[in-house]
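A protein chain is absent from this complex, but the other protein chains hold their places.
Coming up: chain A.
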Amino acid sequence: MALCEAEKTFVLHGVEENFRVDGREREDYRPMELETDIVSHAFGSARLRLANTDILVAVKIEVDVPFPESPHQGKIEFFVDCSANATPDFEGRGGEDLAVTISSTLSSAYSSSLAFDLRKLCILHGRKCWKLYVDILILECGGNLFDAVSLAVKAALWNTQVPFVKNINIDGNNVEINVADDLYACERLDVKKAPVMVTVCKIGDKCIVDPNAAEEQCSVGSVVVAVSGNKFSTVYQTGKGSLHPSTLIESLKLGFEVAKRLDEALWETLSQIQPDQDVGFLK
């Protein structure tokens, strides 16, 4: 979708006026909708809808061998699938670049042990660990993918239940793991510090968050800020334009503030979820 110059001008002036096309201020988000535990055969899942952006995340767990350089850590892997249903641009191999960008940004955001502690996923030092496969499906694309993906991933990881290991039998080189028979004997992952990403989009001289598809078209460049707890875990710049150092610092500050608010809002919502709640919107 291309915009004409007049539309871009209208968006640009709106951002300067601090009154965007739909009435939001520069730091406002559109309302979101979240559901968890909707994929029954996954260990954890979540679906997030942010206006027209629709993300489905499923987490699967397998037993794996830890990397030799980090024998006491588990593994986490992100895979993004840009469905051609989302936007015609994703047809064929069109979405691949974006998919790789999102998944590599996510894995770099989750790579720090301060953001996500992989040591908890270790079963037997140097021999066995859990590996988390986080599969992200983009069902619809209405702008602001990074933020929506990071929130959905965090909710899905929050929802993930890792099976409880009852006992481990070691017989020479063979390691046998026995998982608790009870289906409900699981432990939750600690995702309190899992990173939340905020896209700070530069339009004109001002920075905004949560751009819609039209606003993304008007921006010269944007910075994706991943914040975990009180620290930045990753900063990634997209778009053609370059940023002045002072603008960069400004957008980092803005992203940090917004990420904290976003994280609070997510936790508030997650805490409302009862364990045996009916799934979905069909009541």
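Note that in this section contacts are C-beta pairs under 8 Å (C-beta built on N, C-alpha and C of every residue); 3 or more make two chains touch, one makes a residue touch a chain; residues count from 1.
Note that contacts and distances are computed from a predicted model.
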According to UniProt, what is the chain that's been left out of this complex called? Choose from "Ribosomal RNA-processing protein 4", "Aspartoacylase", "Uracil-DNA glycosylase" or "Isoaspartyl peptidase/L-asparaginase". "Ribosomal RNA-processing protein 4"
Which of A:R24, A:K60 or A:K206 sits in contact with the chain that's absent? A:R24
What does the interface between chain A and the hidden chain look like in terms of residue numbers? 1-7, 9-10, 13-14, 17, 19-25, 27-35, 47, 151, 261-262, 264-266, 268-269, 272-273, 277-281, 283
